[in-house]
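See below for the structure under consideration.
Here the complex is missing a single protein chain, while all its other protein chains stay put.
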Amino acid sequence: MKDHRISRRRALCLIGTAGVAGAGALLSRPARPQGPGPAVRRRVKLTYWTWADNPVHQKMSVDAVEMFNKAQGFITVELDATAAVMEVMKKTVVAFAAGSAPDVGSTVQTHVQEFYDNGILHPADEFFGKWDGRGDYFPNVVEAMRSKPGQPVLYLPNAILPYVLYYRADWLEEAKLKPPATYDEFIETARKLNKPPDHSGYALRGADYYGLQVIEPIWGSAGVKFVDESGKVDFDSPEAVSVMEKWVGMFTKDKSAQPTAVSDRYPQLFALMQASKAAMWIYGTHAHPQLDAALGSKIQVVPTPRVKDKPCMLANPEGPMIISSCKEKEAAWEFLVHMASGQPARIFTQGRGLLPVRKSISADPVFEQNRFFKVAIASASSWWRPPFSHKHWANYQDKIAPYLQQTLRQEISVKAFQAQAAKLLRGEA
Amino acid sequence: MRRASLLLGSAAILVFSLAPFLWIFIASITPEIKPDLSRPWLSVRTVEYFPARPTLQNYYDLFKNVPFAVYFRNSAIVASGTMTLALVVASLGAYGFVRFKFRGRGPLLLTMLMAYMIPSVVLLVPLLVIFRSYGLINTYQGLILAEATNTAPFALLLMINYFSTLPRELEEAAQVDGCGRLGTLFRIVIPLSIPGLVAGGLFAFIATWNNFLFAFLFATTDRVKTLPLIMRLFALGEPAVWGVSAAGAILTTLPVALLFLLFQRMLMSGLAAGAVKG
Partner (left out) sequence: MTRGHPQRNQPAVLATGRRFRVDLLPYAFIAPISLLLLAISVYPSLYAIRLALTDASLLRLARAKFIGVQNLVRMAGDQIFLDGLWRTLRWDLAVVLTQLAIALPIALFLNLNFRGRGVVRAAVVVPYIVPPAVTSLLWVYMFDGNFGVANDLMVKLGILDQYVSWLSDPNGSFAVVVAAMVWAGQPLMAIILLAVLQTIPRELYEAARVDGANLWQGFRHITLPRLIPTILFLLLLRTIWMSNHIDVIFIMTRGGPGFSNYTEAVYSFMLTNQFEIGYSSAVAVTLAVILVAASALYVRHLARTVLS
């Protein structure tokens, strides 16, 4: 009798347990519709810092992060995107030093080596190597992702920003000129299109380092190596000086650059182009949506000018990176993949005016149809970067701006400028 | 003659103080569609430069694109918090300095004044490291404490000056009546010092409301970010969002202006006593 009762009770218990277990299994499935689920199946919170060039760009980051958070119920990303790229970079370093760095940061190619050398960045290589999307990346981009040959893949860019030469096609036509291809043609065109006081030949940036960044590919095409692996600096060579003399000459001698160049940054330069006060401007493709909206077919692009036969086109990848203090690196990698795929990748390329780094995304016809993208893609073989990975590059980049202004104001000679830049690249200043 | 020169003087002061600000206001109600930077806007000649179709769209967009309400709330919390903290510690401290003679009084006051002279930039990294170890990053408490470095010493100076103008007789009478020191402070001195407190409080509030540096480094999540950080992004952005930025600027300035208007009279008398001793 006893055995029966116990065994019935036990049977009931077993059924009950099975029922509970079954119900639990049913109920534990997340309520939201799922795509291919993430590998991480715990509640994880990540902080992500990136920059915003303007409120439109900020909204892109907000939307992309929201997409990620909604698409899966485990990882929540908290976004901070309220400052410009250099400020975010500085803030990341400061926060890391104080132990309060985010989990995922954002970087441009320029700073990747510095982050890696100082232990701030955790190489994405361990995940990238196992990822089936890795073959989709253009080989030269993967090279950039290593920063130096032989290093692991450091970060996962989702876009690449090429620099092009914007010009006023209507003014060129009026003056019966062709768009310039060589550097000398470029200087000459600026001179010819210059109609003071209201129309400058070229919108020159003199207020900060980015004014030099657009000259670097021209130096590159002149054969200047800046600094090579052994530390030998040729930035003060006669070729380098000659390029700079012509550039500065646009402002000081030809007067074909706008008179306010010394203190002009992006807002001022853009305003000049938009108000039809400048004929040419070297800048990234991300300015084309607004320029196109303002000037329509009057604004066209060609590759940046070259000195010798082979042009160099500045093209910098950019994208998220995993910070070494992040405690949930798998979750961080999931987020990186999300930002580099599908809709987010389209937002940050098409939407922003940058080129994709993945073959599948660049197959989209919009990149061939858009005249700005087309020019940039056509010169893909001359995409180039200065030696960002050299240990003294950041030193030069951080400190050189005031000297540029002094050179434009003719307070120091071009030779002295190149010498100072060379000193910075040698780490002597 | 007197009437005319009064009018002229008033007009001059109004133009000087308000003209640039009026320009921002006009920018904020100008439609964003076609920013026309070739035509500078000027408030005085409103006939020519006033937008043909003023709009409130920019204010709309401001709340849509940016969590403005959240930032506003955060600014309000942090500013009030700093104000309260500064006033409380400064009043207690000032009373101690003024009404007591104790060992180390002079040197202590001097040390505080000297610490006040250190530029904020020096304190940034040390504060960051300290706050990190106490978990104060991205908290209201952290921001309030950081802002107090600027506001507490000034409040202290103000209250010291203010208390020293109050006659001792009132307090002595209260004490003869059996009131303790603390009681005297709360029941006699503080009520008499409301103007001074208003002055100190208002300055602390404004300084904190507008402070950018500490907010930038110590507040990295939207939960605690304050208003000046919105200004920063717009300051770097393109001219195409000038109208929305202007709207943000107006809304950031308005609350403090209202506070000032409300407490004007008390502020005046508070400052009078607080600065007379010099």
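General remarks:
By written order: A and B. Residues from 1 in each chain.
In this section, contacts are C-beta pairs under 8 Å (C-beta built on N, C-alpha and C of every residue); 3 or more make two chains touch, one makes a residue touch a chain.
The model shown is predicted, which means the values in this text are computed figures rather than measured ones.
The missing chain, though absent from the display, is touched by one residue of A:139, A:197, A:296 or A:365; that residue is A:197. Checked against the hidden chain, the listed residues A:44, A:81 or A:262 yield one contact partner: A:262.
Summarising the interface, subunit A meets the missing chain with residues 90, 93-94, 97, 114, 118, 120, 197, 206-208, 258-263, 268, 271-272, 275, 277, 398-399, 401-403, 405-406, 409, 411.
Where subunit B meets the omitted chain, the residues involved are 6, 9-10, 13-14, 16-18, 20-21, 23-24, 37-38, 40-42, 85, 88-90, 92-93, 95-98, 100-102, 105-106, 108-127, 129-130, 145-146, 148-149, 152-153, 156, 160-161, 164, 168, 172, 175, 178-183, 206, 209-210, 212-213, 227-228, 231-232, 234-235, 245, 249, 252-253, 256-257, 260-261, 264, 267-278.
Here is the rule we go by: only the chains that are shown with their structure count from here on.
Computed centre separation for the pair subunit A/subunit B is 38 angstrom, with centres defined by C-alpha atoms. By the touch criterion stated above, subunit B contacts subunit A in their complex at residues 37-38, 65-66, 124-125, 128-129, 131-133, 137-138, 216-217, 220-222, 225, 229-230, 232-234, 236-241, 244.
By the touch rule above, subunit A contacts subunit B in their complex via residues 47, 49, 52-55, 58-59, 78-80, 82-84, 87, 91, 94-95, 97-100, 102, 266-267, 270-271, 274-275, 290.
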